[in-house]
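As structure tokens, the structure follows; a few thoughts come after it.
Of the protein chains in this complex, one is absent; all others appear in place.
The letters A, B and C name the chains in turn, as written, and every chain counts its residues from 1.
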Amino acid sequence: MNKIPVYEREVQYYETDQMQIVHHSNYIRWFEEARLMAMKFLGAPYDVLEEKGIVIPVLAASAVYRAPFRFGDIFQVRLKIVKFNGLKMDIEYEIYNKDSGILSTTGQTSHAFLGQDRKPLRLKKEFPEVYTVFQNAVCQD
Amino acid sequence: MNKIPVYEREVQYYETDQMQIVHHSNYIRWFEEARLMAMKFLGAPYDVLEEKGIVIPVLAASAVYRAPFRFGDIFQVRLKIVKFNGLKMDIEYEIYNKDSGILSTTGQTSHAFLGQDRKPLRLKKEFPEVYTVFQNAVCQD
Amino acid sequence: MNKIPVYEREVQYYETDQMQIVHHSNYIRWFEEARLMAMKFLGAPYDVLEEKGIVIPVLAASAVYRAPFRFGDIFQVRLKIVKFNGLKMDIEYEIYNKDSGILSTTGQTSHAFLGQDRKPLRLKKEFPEVYTVFQNAVCQD
Partner (left out) sequence: MNKIPVYEREVQYYETDQMQIVHHSNYIRWFEEARLMAMKFLGAPYDVLEEKGIVIPVLAASAVYRAPFRFGDIFQVRLKIVKFNGLKMDIEYEIYNKDSGILSTTGQTSHAFLGQDRKPLRLKKEFPEVYTVFQNAVCQD
């Protein structure tokens, strides 16, 4: 299995709020940024999946905020796919401050695999090559 | 012609940035909020137009920021359709601070009327009832 | 205890994504909109608290998405303060589709009460009038 790389970028000014820190809703977007990078890395880019008729909506999302990010900081997202059965997928995230090394935010998202009709797909049968990508990427820790 | 009502709401916390004021990109969204309210008021709600196969993308947008908004302020958007010919439409906006009455932001957007194939529509011929709505709403000042 | 009113507004176009539904990060913002409305209703508007030197950052947020919202829908947020001890506060949210009555999204946020130095406040001692507001608003269900 190929190791999913760390997703890294700088905090944008428009991501701050008047508390002088990144608004908490943005971390949910950072999870998405890292998740879509990971899918591309694994060989299943999300735009290609959508073209095949596969959509992967978010069923649940959660975040725990331990330390805030500020404008100018660089964040790093490490994620792992902790569960996948062809119907659903759970992903866990850790967001680190690159300079301090501090673990700033942790989180999890859950996803379903649906067809264009928004009905559940039998991924293993209908898209075995996509099934294999995610099956092979499940974290074995 | 029915007078388009003023669009009004409170500033949200997540719309502020660390300069303690509303981030300037949000005013472009406030123009959209007011524009879609106006289309609904005029009898051409945007979701209904999209169902008919009409999309109205933004060709250009501009804003001049005279005075900032802060969290807790209430803003009011006054808009007028200043040009419409069945192919394109120009709208002008004024955003006021409700409490102080100060004109805070002015702006303009330009729009095209396209079909689902993203090709220009002949609105007057293909959707005369929609054409009439916008034609009657053009400001006569 | 006064009953906290329902927070209601229309879905904005810019809140949708190319899956034709509201992007999941926005529900975290809707929780905030409802929370700040509730604080205003209860007599502790957030801008006034910030002026007093009280900030109430989010320690954790979670959402479970049962049914999506689309552009044109009206959503209603019902919230209750389920825990408050002067140091921390937990709030639960339910978001309903106004027209269908369907419970679309549930969620929870946790908060701390901090001073301008970002250190924990002893709210009961330092701001007893604010303590009382939240203490009286805790849901007794």
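Keep this in mind: contacts are C-beta pairs under 8 Å (C-beta built on N, C-alpha and C of every residue); 3 or more make two chains touch, one makes a residue touch a chain.
Note that the coordinates shown come from a computational prediction; the quantities given were computed from them, not determined experimentally.
Asks: As a test of the contact rule: which chains in view would the missing one touch?
Replies: So, taking every chain into account, the missing one touches A, B, C.
Asks: Taking the entire complex into account, which one of B:42, B:63, B:87 or B:139 touches the absent chain?
Replies: B:63
Asks: By the contact criterion defined above, which parts of chain B meet the unshown chain? Give residue numbers in ascending order.
Replies: Looking at chain B, the ones touching the missing chain are residues 18-19, 21, 24-26, 28-29, 32, 50, 55, 57-65, 68.
Asks: What residue numbers in chain C mark contact with the hidden partner chain?
Replies: Answer for chain C: residues 13-14, 16-18, 20-21, 23, 25, 71 touch the chain left out.
Asks: On chain A, where is the contact patch with the chain that was removed from view?
Replies: Contact residues on chain A toward the absent chain are 9, 12-14, 29, 32-33, 36, 45-47, 70-72.
Just so we're on the same page, only the chains that are shown with their structure count from here on.
Asks: By CA centroids, point me to the most central chain in this structure.
Replies: Taking the mean of C-alpha atoms per chain, the most central one is C.
Asks: If you tally contacting C-beta pairs for every chain pair, which pair wins?
Replies: After counting contacts between each pair of chains, the winner is A-C.
Asks: Which one of the chains is farthest from chain B, going by Cα centres?
Replies: Greatest centre separation from chain B goes to chain A.
Asks: Chain A to chain B: how many Å between their CA centres?
Replies: Those two chain centres are 34 Å apart.
Asks: Just how far, in Å, is the C-alpha centre of chain C from the one of chain B?
Replies: That gives a centre separation of 29 Å.
Asks: Any idea how many Å lie between the Cα centroids of chain A and chain C?
Replies: 25
Asks: Scan chain A for residues touching two or more other chains and write them down.
Replies: In chain A, the residues touching two or more other chains are 18, 21, 25.
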